[in-house]
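Missing here is one protein chain; the remaining ones are kept as they sit in the complex.
Chain naming follows the written order as A, B and C, and within any one chain the residues start at number 1.
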Amino acid sequence: MQRVAITHVAQSPGVESKENLHDFTYQVNREVLDKAGLKRADVGCIISSSADIFHSGLSCANAFDWDGIGAFMKEGSRAEESAMSFIYACFRVLSGHFDTVLVTAAIKGSENPDNDAITPFYGDPFYLRPVGMNESVVAAMQMRQYMDRYGITEEQCAKVVVKNRGNALFNPYTHIRKRVSLEDVMSSDRIYDPLKALECAPKSDGVVSVLIASEDKAKKLTDKPVWLSGYGCSLDHFIPGDRNLLDGQLQAAAGRAYEMAGISDPRKAIDVAEVCEPYAFQELLWCEQLGFCKEGEGGKLIDSGITQMDGSLPVNPSGGVLAMNPYTSRGLYRIAEAALQLKGQAGEHQVGKKVKTALAHSTHGFGGQCHSVVILSA
Amino acid sequence: MPKEYRTIRGDVALPYKWALGKTWTRFFDGLKEEKILGTKCTQCGKVFVPARTFCPVCLSDMAEWVEVKPEGEILTWTFVSAKYYGQVKDPPYIIATIKLVGTDCGFHHFIGGVDLSDAKQVRQKLKTGTKVKAVWRPEKKAEILDIAYFAPLK
Amino acid sequence: MGRAVAVIGTGQTKHGRRPDVSYPDMVREVIMVALEDAGITLKDVDGVVHGTMPSMMEGVSSTHLYFAEAIGAVGKPIMKVETCGSTGQSIAHCGFFWVASGMADIVLVVGSEKMNEGDSQATMTTVFDPYFQRVFAAGAPGTFTMQCMEWMYRFKIPEDKGREAAAMVSVSNHDNAMDNPYAHIRMKVTMDDVKNSRIVTYPVRLLDVCPSSDGACAVIFASEEKAKKICKKPAWIKGVGFRGEESFFGESDKSIWPSATEAAQEAYRQAGIKDPLKELDVAEIYNPFTYQEMIFCECFGFCPRGEAPDYVLKGTFKKGGELPCCPSGGTLCTNPIGATGLIRLAETVLQVTGKAGARQVEGAKIALSHAMGGVDQFNGVTIVSSNL
Partner (left out) sequence: MAKEEYRIIEAEAVVPYELALGGTVSNFFDYLKEEKIMGKRCRKCSRVLVPPRSFCPRCFEEMDEWVEVGQEGVVETWVYINMPFYGQVIKVPYVSAQIRLDGSDSGLTHLIAGFDLTNVNKVREIVKLGGRVKAVWSKEKKGNILDIAYFEPVK
C-alpha cells in the first residue's frame, strides 16, 4: 500500500487576528508552501475545513475561503471538521491520484458569539435545543457522572488546566499564555457546576496548514517526513441520553487506529499525545479510553505526573485546546503539533524524550459524539 | 468587547419551518394531554423517550407506543450560571438527564422546585438517583416545554 | 492509479414536499432503499459520507451528528463533506477516494435536503461575502441570470433564439420527469407555457427555474473485489473532476466558465474520453436554470461555444437525440440541493446498469453526471461506465 506523510506545517499566531478570514488564511497557506519550497501551481489538491455560518457568518465558507487556501482552479473539497479534512486529504494521496495535498483549517472565533451560543445549533430544534443543551451543559453532566462513578476529584480535573496552561507558556502559537494555579482554577466561577470557568476552553482564531505527500514526493520535500500509521474514527448516537457518556466511541476509534498502526500497548507505544480537551476533565476521560491508563484511573494518571511535559507520556505539550480553541480547526492543530513533536521542531515545548510515535485526537459534538484518532510516526 | 480594529457587524437571521413528522407530532400531542409517550423496539425491546420513528440501535421501525410514568431518577445534572447570546432562559437554572421509569435512555429536561439561590445547597440536595416528577405547564402548546420541569419528590 | 471503484447500489426518496416526515426520518428512508438495492446490510458498511447544503439551510449545525442513526453511521467512521450546491458530487468523490485509497471497502454516501424547511434564497445570499457582494445578491436567480446574460452577449446569441432554446430545455426536462417516479415536478408544459410564465429575474421565467424540493439520495461505493462479489451489474467510476474559481463573481469569465470546463476535462482525461458528444451515451447535468444547461453543454464539449441553442433546437440533447441530457427530468424538476448532485450520479448509474425504467436510454454504457455550487463557483463531474 501507498504511504502518506506530513512534510510541512504552518500555524497562525495565537493572538486574535485583525485580518479578515480571507487574508488570514492566505498568510498561513503561503507560509507552508514557502517552507516546502513549492508554488501554488505545484500542489495537486486542496482540502479545507472551514467554519460554517454558525462560526463565521458565512454559508459554504469554503466558497469564500477558496482563494486564501490557494484552490483557484484546483481539484479540492471541504470536510466539516479539520481532522476529517486531514484524513480526506490522506485518502486522496493514498488513492494514487495526487502526490501532494494541502490541508487547511481556518476559523476566526473572535468574530462570533461564545461557543456556548453556537453549539446549541448541534441540537435538534424540537427537543435538545429548547431544553437548553449545548456542548458545555453536556460536558458538565458528563463530568458529574465521571466523578460520581470513579471518585475522580474536582482537584484532579483542575490539575489538567494547570498542566496545559503551563505548557502553553512555551508555545508561541497558542492563544492564552498565562499561568494559572490550582487555586485559580478551583475558585473560578462554577459556570456549569461542576464545571468551572477556567476548565472550559476559550474561543480562538486559528489557521493551520499541513502539507501532505506520497512517499516518493515526501522524501524529496523533506528529510523529516512524518508518516500516517494509524487512523480511526467513530460516531455515537445523537441524543446524549441514548448513550453512555462515560463509554462512548473513543475506544472504538482508538482501537481502529491502533490496529492499523500495529499497536497493542498504547501506553508504551505512544511517546506523546495531543488530545482534544475542550473541558479539563475530558483529558482524563479520553486518556482512559485511549488506553493510557485503566478505566477510572484518569485521576491517578494526572497525579502521577506521567502526562507532564517531562513525563513518560506527555499529553498536550502544546497547551491543548484549554489554551487555544479555534473550534473547527482544533483537530488539525492537534495533528500539526504531533507532527512537530515527531520532527523535533516544536521549539520550546518540544518534549524531553525521543518521539517516535505520536497520537493526535479530535472530537466534536455533545460529550464527544464524534472522535477521530490519528497515529503518526517518524 | 469593542474591537480596536475595523469590523463589519451584522446578524444572520433565517426563518425555519421544521417538520415534526408523525412520531414527534404524536409525542407532542401526548404532552398536551399530560402524557409522556415513548416507543418500544420490537427487536431489542428497549423503550425510548421522546418517542422515535425507528430504533436508534436496531434501525427497525418502532410500532409499539407506550405511555411512560412522568417520574424517574436523576442520572446527572448541571447547575447553569453561565450567560450567553440567545440563551433559552435566564440563568441560574438546572438541566438534568433523567431516567424515566420503564425507559432505556436518559431524558433531558430542566429541574425546578429547588431553591436556586445557593448552588452549594443544590449540590447537597440533588444526587444521582434522586427521584423526580414532571411538573406540567398550565398552558399547553404541544412542545417539549409543556413539561415545565421535573421536581424532586418530597 | 488507485483501486478501481464501483457503485453497487443507489436509493432515492420520492422527492417533493415532505412535511409528513421529520428530516432524520426522511434520511433513514433512503439508506434503507440503497442497502436493499445493493443487497447488503449496515454491518457491511465500513464508513459513511454525509453532506447537505450549509447548515444555515437546515438550521442545524453539523447534521452528521443529528442524523447519526439515520445515515447508519453509529459506531462507524464518518466524513461530512460540503461544497454548497456541488455537495452531491463532492460527497460522491469522497466516497470514491475513500475506497480507492484502500482505507475502506464499502462506503455509504448520503446526501439530503429539506428545502421547504429553510429559506433557500436567503440562505444562498449568505454564501456571498459580507464585505462587498452580499447586499446586492439575490439568491441563486440573481447570480445565474447575470451569467446567462453575459453568455448570450458574449456569443451574440439573439435574445429570441436564446428564449426559444431555453423553453425547449424546459419542455424536454418536464417531459422526461413524467417518466421518473422520483421526480418532484411531474407535469407537461408547452413552449408557450414556459414563455408566458411569470418573470423571476428577466429573462428567466418561473418555468426556467427548478423547484424547492425535499429529498435524499444514497449511493454505495465498493472496491473492485467487493463489487464483483456482491453485485451482478456494478457501475464503474471512470473519472472524477472538481474545480472552483475565485469567490468574487466578477473575476472569472462565467460565459465560458473555466471551472465547469476543466472539471469535465479532468474527468474525461481519466476516463479516456476525447469526443464527449460521440462517446457519452447520457448526461445528467445540474440544471437549476434552463439557460445554464446550455452553458454546461458547451463547457462539457458537447457542442462548440455559443452554439448550444442550435443543438438544443435540433434536438441533440432530447431523449432519443444524439446525447440525451437529463432523462430524469434533471434538477429543473427536482432540487433537494444537498442530494441533487448525488441524484445526478445515481441516475447515471441506473442508466449504465439498465435499471432506469421508463427513462432508460437504450443501450447506455457510459454517462456523465455533474453538480455546481458556490457563487457560480464550483463544478464537479463524474463519469460512470458499465465496463471496468
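The criterion applied here is as follows: contacts are C-beta pairs under 8 Å (C-beta built on N, C-alpha and C of every residue); 3 or more make two chains touch, one makes a residue touch a chain.
The structure presented is a predicted model; accordingly, all values stated were derived computationally and were not measured.
Listed by label, the shown chains that the missing chain touches in the whole complex are A, B, C. Of A:8, A:78, A:92 or A:108, it is A:108 that touches the chain left out of the display. When the full complex is taken into account, the listed residue touching the unshown chain is A:126, out of A:126, A:173, A:238 or A:258. Residue in contact with the omitted chain (choice from C:89, C:112 or C:201): C:201.
Considering the complete assembly, chain B touches the hidden chain via residues 3, 5-22, 25, 28-29, 85-86, 142-143. Chain C meets the missing chain through residues 19-21, 56, 59, 117, 119, 121-122, 125, 130-139, 141-142, 145-147, 149-150, 153, 199-202, 246, 248-251. Touch with the hidden chain on the side of chain A covers residues 17-24, 26, 29-30, 33, 39-40, 53-54, 56-57, 66-68, 70, 72-73, 108, 110-113, 117-118, 121, 125-126.
Going forward, only the chains that are shown with their structure count from here on.
As a whole-number value, the distance joining the C-alpha centres of chain B and chain C reads 39 Å.
Residue numbers of chain A whose C-beta contacts span two or more other chains: 53, 57, 125, 237-238. Touching two or more other chains at once are residues 56, 59, 69, 74, 123, 126, 130-131 of chain C.
Against chain A, the residues of chain C that register as touching in their complex are 1-3, 47-48, 53-57, 59-62, 64-69, 73-84, 90, 93-94, 97-98, 100-103, 123-124, 126-127, 129-131, 241-247, 258-259, 262, 266, 373-375, 377-378.
Here chain C touches chain B in the complex through residues 18-25, 28, 32, 42, 56, 59, 69, 72, 74, 114, 116-119, 122-123, 126, 130-131, going by the rule given at the top.
Within the complex, the chain B residues that touch chain A are 5, 7, 10, 12, 16, 18, 20, 24, 28, 48, 50, 56, 75-82, 84-89, 93, 95-97, 105-110, 119, 122-123, 128, 143-145.
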